[in-house]
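Shown here: the complex without one of its protein chains, the others still in place.
When the chains are written out, they are named A, B and C in that same order, and each has its own residue count from 1.
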Amino acid sequence: MLIVMNHKAGERQVEAVVRAVEKMGLRAVPIPGSERTAIGVLGNRGYVDDSTIRDLPGVQEVIHVSKPYKLVSRDFHPRPTVVKVCGIPVGEGKRPVVVAGPCAVESEEQILRTARAVKKSGADMLRGGAFKPRTGPHTFQGLREEGLKLLAMAREETGLPIVTEVMSPDTVGLVAGYADLLQVGARNMQNFELLKELGRIRKPVLLKRGMSATIEEFLAAAEYILAEGNHQVILCERGIRTFETATRNTLDLAVVPLIRELSHLPVMIDPSHATGKRSLVSPMAKASLVAGAHGVLVEVHPEPDKALSDGPQSLTLPGFEALMEELRRLSAFLGHGGAGENAP
Amino acid sequence: MLIVMNHKAGERQVEAVVRAVEKMGLRAVPIPGSERTAIGVLGNRGYVDDSTIRDLPGVQEVIHVSKPYKLVSRDFHPRPTVVKVCGIPVGEGKRPVVVAGPCAVESEEQILRTARAVKKSGADMLRGGAFKPRTGPHTFQGLREEGLKLLAMAREETGLPIVTEVMSPDTVGLVAGYADLLQVGARNMQNFELLKELGRIRKPVLLKRGMSATIEEFLAAAEYILAEGNHQVILCERGIRTFETATRNTLDLAVVPLIRELSHLPVMIDPSHATGKRSLVSPMAKASLVAGAHGVLVEVHPEPDKALSDGPQSLTLPGFEALMEELRRLSAFLGHGGAGENAP
Amino acid sequence: MLIVMNHKAGERQVEAVVRAVEKMGLRAVPIPGSERTAIGVLGNRGYVDDSTIRDLPGVQEVIHVSKPYKLVSRDFHPRPTVVKVCGIPVGEGKRPVVVAGPCAVESEEQILRTARAVKKSGADMLRGGAFKPRTGPHTFQGLREEGLKLLAMAREETGLPIVTEVMSPDTVGLVAGYADLLQVGARNMQNFELLKELGRIRKPVLLKRGMSATIEEFLAAAEYILAEGNHQVILCERGIRTFETATRNTLDLAVVPLIRELSHLPVMIDPSHATGKRSLVSPMAKASLVAGAHGVLVEVHPEPDKALSDGPQSLTLPGFEALMEELRRLSAFLGHGGAGENAP
Partner (left out) sequence: MLIVMNHKAGERQVEAVVRAVEKMGLRAVPIPGSERTAIGVLGNRGYVDDSTIRDLPGVQEVIHVSKPYKLVSRDFHPRPTVVKVCGIPVGEGKRPVVVAGPCAVESEEQILRTARAVKKSGADMLRGGAFKPRTGPHTFQGLREEGLKLLAMAREETGLPIVTEVMSPDTVGLVAGYADLLQVGARNMQNFELLKELGRIRKPVLLKRGMSATIEEFLAAAEYILAEGNHQVILCERGIRTFETATRNTLDLAVVPLIRELSHLPVMIDPSHATGKRSLVSPMAKASLVAGAHGVLVEVHPEPDKALSDGPQSLTLPGFEALMEELRRLSAFLGHGGAGENAP
């Protein structure tokens, strides 16, 4: 921690700060400069609460060097985490995985037809929302438990592990009873009660970045899950909110190599939500693999023009098949071994 | 709803769209232009799900005229809603209220001392967090039920209604057992399960705007509460997230008159979280009243330099007293009658 | 300057950094911490170019304490600057000024009619664009020199000083021949060649904040003008670009007290461009004065529905008269003396 004093802070104010730091059991080293004095703080283990310092007379700014996360940090845990979902490994050194399926589970026919098709095209897991967060209360909110049962039926038939969203702490048990990978949506990234509850189960979690979350906040949110004991977390960038409205969100693809530097957790990309436009999904899915993502989530719907949500960003079944063919070739070029051959 | 066709969309594509619209039970009116054709959609009651349309060949864009909210809209409910908190009216035509107190309840001594002081200075309600959402898991998370009990003790002594945050659906009952006004924090603005639960109780709710929520999303979130039957909702702007880091958030004060046009619900401002700097709180609190806010939330702490959270943005007790004196004069100038005289 | 080393940086890397700092003629003080070492840099006068440091092995981050501006800083020049425009003082301790007029000068009749009306209502200066920056090339670009002549004619008749935009270095001379206060638009805030040219004239400059400029960049842009010798600069906040589209821009009103802390230059607000909606202009103009602004710029048009640009955000003549009446009362309440009585 570094404490920067005002231009006009006198010696007495510097001394008062030094004393306050020492009272916290830490060491303070004044660094006089030509324009102002700074005070280095030593001896802290992890993030220090600066509230007793920031308000002292003469203090201009407090700069933190430590981060609000530690368990997720690569600095402290250099070895990459490989998360296993029903035996399928996700993470560094593994072939990137493809999770495919509709935004929402709508009917038995829709989910089974999609599951069979994406399985045939080579997808690794099936996604589908049973609990759907929607901006307003007057639109389709998902089939809830009925949707979970349909997903389980699809898994039964195809063998694909299922990925689905959980929206509140009290439904974690219910969703975990069906899902193989529990998804936390962007709107719930800082729903801390939900995160803690997920930290207490023993199933892997897919944590989506909040639409205005910094990488620091994203990693700190994951820290909530790890801190409770569940280390099986996959991070997922799905676009952030910016001034640009030509795309649904702005895909922040550069976070892939950045997160890989900062954290040992695997990172995936959701190009469907990030762009919101079908024609942009395939180029961004491919770019994601090249950038180093450990997998992609792609929305696929047998009849996108009849989808109850997110139709315009969903690939058709033939569109998905074509994308898989491209991803397989790209993956082979990048040296991951052929997609679809990654038997558990 | 307006459907804009591509430059090159032919007659057949236009006809296909018209048929799709009619299948939804609505009327479609093609509007040929010099560059492209648009198709007006008539007869819808409220927001239409456009997913069956957006993907048809030749469709370039779908523009919505309706909004994802209706119950909160002034268009449909022109008369202003006045929310009563223990008899204290909040809303149009009423004297603006001042809610004051620490970010977090820390101890009996801290909350009682603050409560007595803000009561004496003329505050209308007492705020204080018992359940605290924090970026990382390694910092103080609040006293939880113990904090609620201390707040109740402070109300007992001072008569001030209490305002406190609720973070998850399963604690709504617990918090509602103590609080007079239940606050939804910015991070939970789209925690829809929480909103629905709050829609089922009969206590007023203070809904804070999410840090990257548009006004449309903000109103749609309030709609979730009203849709379940609870119409006692106060909206609260607390700063949005932008590229600017010189202040903690960016106070979007212009939403005060804007929300008053769009909605019948009362709107308050939290200048403490919006700016994050003590020296900016008073000017922004005063500006809020002039802009038409129905009240302000101000963080006050007896010893800000010892606060467990948000010290730098908290006013001291004498600082708050001075602000109240200014707000009283300003309120009188604006013609609301003197603050502190608004007996229930 | 503070240099933060990696968790794993060894002693040798720390030494290499210390040597590099010393080679720059500065002093380096290593501050070993429990997790990593930081190195304080002393002896610099102003901002240090960190490029020789940032890339050394083991360096994680370089944190600057100094700012890229000095002449505009209140830290170094505590006394407020009062800018005089034709004898009218703008700045701390002076009555706030009102600059009014149309977005663009369109015709003799339009500008004279507006000038007479705003003069009568009590405006201090007349604004009007002769050179207009427009998003696309196919819309009205202003009357150019013809517009300047019409402005001069309006000044001749009403005595109001004129405020108008200059868009390129080579027209500074031309515009300065007519204008009393030269405006730099938001899009040109970092047009450094223009800023330097304005630094060489002896007329006051109104510098508008860029739509995505931080306060630090805003002040650094003003520094360009002061660095060339022209200290007569008024800063103007006109809204920043955020994700919110309900208003044209987001008025960042909290920068008024913030800039007054950081700089000695006067600061004004343009609520018309900031909000883009007529109904929001008056509440925000009043809020600006309460927040401590030294003046406001308001768009006024005799027939807003016929304006060639920005009609929807322009006040009508009676609308402006009503606003002036309110501002006069508010200004008197705030203790600035009555508006309109501030004879040069």
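Everything below uses one rule, namely that contacts are C-beta pairs under 8 Å (C-beta built on N, C-alpha and C of every residue); 3 or more make two chains touch, one makes a residue touch a chain.
Remember, it's a predicted structure, so these values are computed and weren't measured experimentally.
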Of A:Gly87, A:Gly229, A:Pro283 or A:Pro318, the residue touching the omitted chain is A:Pro283
Contact partner of the left-out chain, one of C:Arg241, C:His273 or C:His294: C:Arg241
Touching residues (missing chain, whole complex) on subunit A: 212, 214-216, 240, 242-247, 250-258, 261, 271, 274-275, 277, 279-280, 283-284, 286-288, 290-292, 330, 333
If the hidden chain were put back, which residues of subunit C would touch it? 46-47, 49, 51-56, 68-70, 133-140, 167-171, 187-188, 190-194, 196, 211-212, 216-217, 220, 223-224, 227, 241, 278, 304-312
Absent chain, residues of subunit B that touch it: 2, 4, 6-8, 29, 31-36, 38, 40-46, 61, 63, 65-66, 75-76, 212, 241-243, 245
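Definition applied: only the chains that are shown with their structure count from here on.
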Subunit A-subunit C separation of Cα centroids, rounded to whole Å: 39
Taking each chain's centre as the mean of its CA atoms, how far is subunit B from subunit C in angstrom? 30
Where in subunit A do residues touch two or more of the other chains? 46, 212, 241
